[in-house]
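Some chains have been omitted; the remaining ones sit where they do in the full complex.
Should a chain be cited, it is by its letter among A and B, assigned in written order, with residues numbered from 1 in that chain.
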Amino acid sequence: MVELEKETETAELQRMVAAEEQRARLTAQVHNFMEVCWEKCVDKPGSKLDSRTETCLANCVNRFIDTTLSITHRFAQIIQKGGH
Amino acid sequence: QVKVQIAVANAQELLQRMTDKCFRKCIGKPGSALDNSEQKCIAMCMDRYMDAWNTVSRAYNSRLQRERANM
């Protein structure tokens, strides 16, 4: 009985740690996007984030991910052909 | 415990990056004190940085959900 409880606790703890690591990775990724997109989209910070800047930021994240996917895909193709 | 540590690490990272960006944007030649317009600029820059952070974070999360739905 005690053994089983211990196992459940360990599993629960591992699940929590994994979830937090995942969250930390996502957060690190957001910091990353901010490095690129803050420069691309925000010129002079105004009294509020206007809708044009908001759209630019959301597009920036999505185009950056598109670029990542496109480059990774192309890179995998080059590797498979054994080329370059 | 783990959660709290990561959250603190994230807040520190956010504060550091925000300070760096807003200092570069708001302070031209550093003078003998932060003048009024510099202080206003820093407060505004900070608020916009956090707004932008939230917008970027939301856009990233919805993209992740769309990608997962397509898998």
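By our rule, a contact is a pair of C-beta atoms (placed from the backbone, for glycine too) under 8 Å apart; a residue touches a chain by one contact, two chains touch by 3 or more.
Bear in mind the structure is a predicted one, so any value in this text is a computation, not a measurement.
The shown chains stand for their kinds once each; the full complex in the file has the makeup A x3, B x3.
To be clear about the criterion, only the chains that are shown with their structure count from here on.
The touching residues of chain B, when paired with chain A in their complex, are 2-3, 6, 9-10, 13-14, 17, 21-22, 25, 41, 44-45, 47-49, 51-53, 55-61, 63-64. The touching residues of chain A, counted against chain B in their complex, run 16-17, 20, 23-24, 26-27, 29-31, 33-35, 37-38, 41-42, 44-49, 53-54, 57-58, 60-62, 65.
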